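Handing you this structure, nothing more for now.
A protein chain is absent from this complex, but the other protein chains hold their places.
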Amino acid sequence: MSSETGFDPALYERFPTTGERPAGEFDELNRIWAAPTGIAKLTAVNNNYVGVWYIATAFLFFVLAGVLALVMRAQLALPLQGILPQETYNQFFTMHGTIMMFLFAVPIMEALGVLLLPQMLAARDLPFPRLSAYAFWAYFVGGLCFFASIFFGLAPNGGWFMYPPLTSTTYSPGINADFWLLGIGFIEISAIAGAIEIIVGVLRTRAPGMSLREMPIFAWGMLVFAGMIVIAFPSVILATLLLELERALNWPFFDPTRGGDPVLWQHLFWFFGHPEVYIIFLPASALVSMMIPALARTRLVGHNLIVLAFLATGFISFGVWAHHMFATGMPALSVGFFAAASMAVSVPAGIQVFSWIATFASGKPVFNTPTLFVLGGLVTFVIGGLTGVMVALVPFDWQVHDTHFIVAHLHYVLIGGAVFPLFAVFYYWMGMTSRRPLSERTGKWVFWLMFVGMQVIFLPMHLTGLMGMPRRVYTYLPGRDWEITNMISTIGAFIFAAGVLLFLIELARNFRFTVEDDAGNVYGGGTLEWLPTGLYSTRSIPVVNSRYPLWDDPGICKDVEEGRYFLPNAPTGHRETIITSPVRAEPEYVQIMPGPSAWPLLAAVFTAGFFVILTIQAYGVALFSGVLAVLCVLRWLWDTDRPIAVEQADVGAGIMLPTYVTGPRTHGWWAMIVLLVVIGMIFLMAVFSYFYLYGIHPQFWMVEAQGWWLFPIVGLYALAALLAWLGRRLLAREDVSEWTPSGLLLWGMVAAGAAFILDLWSWRATGLTGDASGQGAIIHALFTLQGCLVFILALMAVYLAARTGRALIIKPCNNTFDLITLFTWYLAGQGAASALLTRLVPGGF
Amino acid sequence: MVGGRLRAQSGIGRPDAFAAKAVANCARLQPACRIAGNPQGRSRALRHRTRLKRHGRVVCRDGLTIGGRQLAGYVLHLGVLAQARCIALHLTIEVPKFQARETRRPCAVAESVETMAGEARIDRTGVAAAQRDDLSRRPEAIVRHRFHGTARYQRRRKDERRDGAPPPSSRFGGHDRGTYRGTHGSDCTALAPGVREKGFILSPWRSFAALLPMLSIAACEAPPVDRHPMPQADPERGRLAMNRTGCGSCHRIPGVWPEGSVGPSLEAFAQQTLIAGRLPNRADVLAEFVRDAPRYVPGTGMPAMPLTEEEARDVAAYLYTLGGR
Amino acid sequence: MRTWAYLLGGLIVWTVHFFAVYVAASIFLTSTTARVVTALVTFVCLAAATTLTLRGWAGRVGATDPERRWIHTIAALSGATAFLAIAWQGLPALLI
Partner (left out) sequence: MWPRISTRSAVGDALGGWPPPVLDPAGPYADPLAMLSWVLFAIAALVLLVVVAALWVALFGSARRKGRLGGTRAIWIGGVAFPAVVLSALLVWGLSLTGSLTAPIRGDEMRVKVTGEMWWWRIAYLGRDGQAVLHDANELHIPVGQPVVLELESADVIHSFWVPRLSGKLDMIPGRTNMMRIQADEPGVFGGQCAEYCGGPHALMGFVVVAHEPEDFARLMAARTAGARPPLPAHPDLARGAQLFQTAGCAACHRIAGTGANGIAGPDLSFLGTRQTLGAGILPNNRGTLMGWIGNSQAIKPGNRMPPYSMLSSDDLRALAVYLEAQR
């Protein structure tokens, strides 16, 4: 066996250890991980709490959006009904789509990740528990404020896809559209925060020995899920930014009369929007792949193929965005590429379906509630997939695009692919967080009501679409034979709702939240989340060399419980977990974890407040809230990155691991890289927009900045990067004061800021304004992006200076310093690229 | 002359400058009475009328025919009348010619209309025995109570008033001998077209007084009755026919789209006393009327509609399902 | 990093191919130039995907370390998947 980090795999042989564990270490562990009580419980950051809150909130939004759908179905039951006026209906369908996508589907998958991942990986918690808490609270507060807009008639009404120019100020003068744009701003932030957490968590906090090969399928699903969020969400972040800039400052990104193009929005939106579907589907299908082996009492057949299916989906789903745009009149050849990719992406789905069938065939399935939900979801998803293949064929799509056929298709995919699996998940994993499991008898009722309701709603809806009924209509004229199918669909909607209602009653009857004395492994799963746990997760972290450790090693539960594996205690006296290597999961160091804190909560409240208050145009208050959010974040960070007295900790069996590590091996570095990928993707999408606008309307690109400005600008950015590099080098040297490296880095920041100002000024000198043309708008958008980074850099400078002043920048190397250096490098690179791009394309010297 | 006055008045009644201009424009083209003569053009007034009807109770002590006149209409209808405690004074009205008079609002100037006869029930009024005698003597002299406030084709005669009606009470305002003001408190019904009537007026006071002893009886609601049975017609077909011809583009009709506001609302049509303010609300009349309204009510705003005879009967049947108890 | 690049090699080739042909079609629209460019890129990428698949398969057979063998397996599979997807992606150049 070869090694990835130099860790000797032979050391695994020492586990499980023998001999007595010292008395008192278990109580110590409990004391360290104890959750705050009373109102302070809100400051808890432990995944057991945050995860459950997170799921509950997402489920609440599912119910709320479902209620909206019910009212809409009632309106459409008969032609020309007056239950919902036109305007309200338009708000309802916009909110239904937006909430289901942004406030239910993505958050609940992240929530399941937060709750389940650490358990499945046998980590004590995710690597950034406070970030999880922040992501949750921002989502909770912001989401509720966003939903409340519907009670004031202020809810967005442009559809969840928000196509301009309908959503531009000309056609949507109210603040409804701003609610959407700013309202999902925090949801994007929350999703990105969660994705960073999950990526680093999956890659770096797996139990020792749990190599990629042994990694549970859910971890694979979440890894691809989070990776896709990192690539896809920047696109919608940029899109919302551009549209908000157009609305607020009249920069014509989407206004064709001044060199913008409405189709740009569609590209940006669907580059996010289609992967979004797989972002929802992948974790759900991964959970199905986790459940089926337990339900069928056998191993997953085709594990490798499913891993491949995830990876392939993760890639190919980024080549299908324009199949939402087949009717926009794109070049026939491009349309063909997207059709082909849409076909290709269905192959991985087929692999998964047949893998599940094969698993059922090789085992002895029991017809309990999760099985029923899994089977119902499978059949439903297959139907949705088949109609998906149909609409991937361009000519067919020309007919059914934007009709109720599509409504039926997407609900089949999403309900079959995500909602039914989620209900299976609720039943299957309920034993982990509840003292009592849910009732099987009621569960079957819930399933049949939901399953029958689902088919009754959406099967006839295909026909409604073929009969010519478009989507997003608040009513329809009589005499078109649409009455029957619509009435059937409405009846189905109420059957479905009855199932959900029954489930809610069931929850009230049997769900009793707990962390310690839970109902446990009701369905006999074989993966690590069913190890006996407490707030600290598992007592000790087992060595993993199997995909189903609980089945393959019957003694593992007892050994783990008795502390015979890694980290049976808290050697440093803090909350901690083991950081392992990304491929073979070899132990690298002990991470000290932050505990409960009110700062993430406050930061989240103020972040959500900033966006929500910005919407209602109370700029002063919004700014105040934003400043408070920044202060809270800085205060929360202030406690982190401090070495502790114990430099090497015994993590069990005499294996010593360092407690403070710097450089590219650290989880912080990884998180920063992921964050920079996000920022880089935003920039990349902006560059795409730049070329796109130029390609569509070159006649509006008349202004040229003088090329020689490039020399000082790029020179200054290069200087900034160089100074940052020098600073990091000097930090390692003993013979300089600690202000020298910090000072160099600070000067580097000044250089970067100067370069930015110079760039901006040289463009302003040409007389180009943001509202002049598409060129002006997109160049100013690039400046906006760069300006945001410069602003963050300024905050970092203050933070760095403060930490240096308090002697918290520790030599010879320090994580805070590293991360700021990384950021400075990235900023310099993006700034130089931006300056080069705007001057060389299309102008040149 | 007329146009000029209209301009001046429109400034008061309608702040909307555009509307004022349009009214003035129209006024230049035609005599004012033509503009104002059509009830259809004034939806607000009509809505008030509708409201009245909805709350109205037709009250009579018994179902006897008045003045020995035979009631026309359905036999069944008569049967109902005989039993009812709280319906229906059938009467014949005669709306004589009347002349355009100065009014408080531009829309209130009425044009001469043709004399017509028909049946109507009386809204919220009772008929004292003495009056019934009057009625029986001179059936043609009865004018609907509040008729002035609803259809506004009412005239008044001093001598008749002396006979049967009290002097204008404070409720009626009576700011001017020979002129009524509306009774509903709304500006739009304060139209008081100063018209004269041939018959006499059933004063609200007197009718109220007459009503009181009857209230105890009337409080017991009559069992729901289908007052317009049309066994041959299918209301559902009628509804679809209305959707097809677009009746809803002018009228608010439950079950029919859209909900136009140009014509009167027909939400409680079954309780309505008159068709288009003039014709008796009878199924056969209605079926004819919806096909070719201008023929029966010259000057009405409602045009002839493309309906077959059968469809028209269906339409009538559907309309009688509205608002009936 | 190299492990990951190898693991995802086929899919990365697919990505390169997809965006290359997308850009070509965006610039040259539905023209002969675009078709030729698509065909060329497709051939190159098909060759790359084939190489990756074969190499993965060979590595899989040869590997002793189970982890390594697993990585080769996934690499071969991703190469094969990419091959199918790239082949389909080349079809529009012939058919449209």
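Note that the chains take the letters A, B and C in the order they are written out, and that residue 1 is the start of every chain.
As a working rule, a residue touches a chain if its C-beta (ideal position, glycine included) is under 8 Å from a C-beta of that chain, and two chains touch if they have at least 3 such contacts.
All figures in this text were calculated on a predicted structure; none of them were measured in a lab.
Asker: Just to confirm, in the complete assembly, which displayed chains does the hidden chain contact?
Answerer: It touches the following shown chains in the full complex: A, B, C.
Asker: From the list A:154, A:175, A:332 or A:598, which touches the chain that is not on show?
Answerer: The single option touching the absent chain is A:332.
Asker: Can you say which of A:35, A:390, A:452 or A:726 touches the chain missing from this structure?
Answerer: A:390
Asker: Sort through B:230, B:247, B:268 or B:317 and give me the one touching the missing partner chain.
Answerer: B:247
Asker: Identify the residue among A:40, A:248, A:357 or A:627 that touches the chain left out of the display.
Answerer: A:357
Asker: In terms of residues, what is the contact footprint of the unshown chain on chain A?
Answerer: So the residues of chain A touching the missing chain come out as 85-87, 90, 157-159, 163, 165-166, 170-172, 256-257, 260-263, 298, 301-302, 305, 327-329, 332, 335-336, 339-340, 343, 346-347, 350-355, 357-363, 365, 375, 378-379, 382-383, 386-387, 389-390, 392-403, 463, 466-484, 697.
Asker: If you put the missing chain back, which residues of chain C would it touch?
Answerer: Touching the missing chain: residues 30, 84, 88, 91-92, 95-96.
Asker: If the hidden chain were put back, which residues of chain B would touch it?
Answerer: Touching the missing chain: residues 14, 16, 18-19, 22-23, 25-26, 28-30, 34-43, 107, 237, 240-241, 243-250, 258-263, 299-306.
Please note the rule applied: only the chains that are shown with their structure count from here on.
Asker: Using CA atom averages as chain centres, what separation in Å is found between chain A and chain C?
Answerer: 28
Asker: Between chain B and chain C, tell me the centre distance in angstrom, where each centre is the average of that chain's C-alpha atoms.
Answerer: 82
Asker: Give me the residues of chain A that touch two or more other chains.
Answerer: Expected reply: no residues.
Asker: Pull out every residue in chain C that's touching 2 or more other chains.
Answerer: Residue numbers touching two or more other chains: none in chain C.
Asker: Using the touch definition from the top, list the residues of chain A that touch chain B in their complex.
Answerer: 79-80, 82, 475, 477-479
Asker: Please output the residues of chain A touching chain C within their complex, sorted ascending.
Answerer: Going through chain A, the ones touching chain C are 1-2, 211-213, 304-305, 307-308, 311-312, 314-316, 318-319, 331-337, 339-341, 343-344, 347-348, 583-584, 695.
Asker: Provide the residue numbers of chain C that touch chain A in the complex, in ascending order.
Answerer: 3, 7-8, 11-12, 14-15, 18, 21-22, 25-27, 29-30, 34-35, 38, 65-68, 70-71, 73-74, 77-78, 81, 84-85, 88-89, 91-93, 95-96
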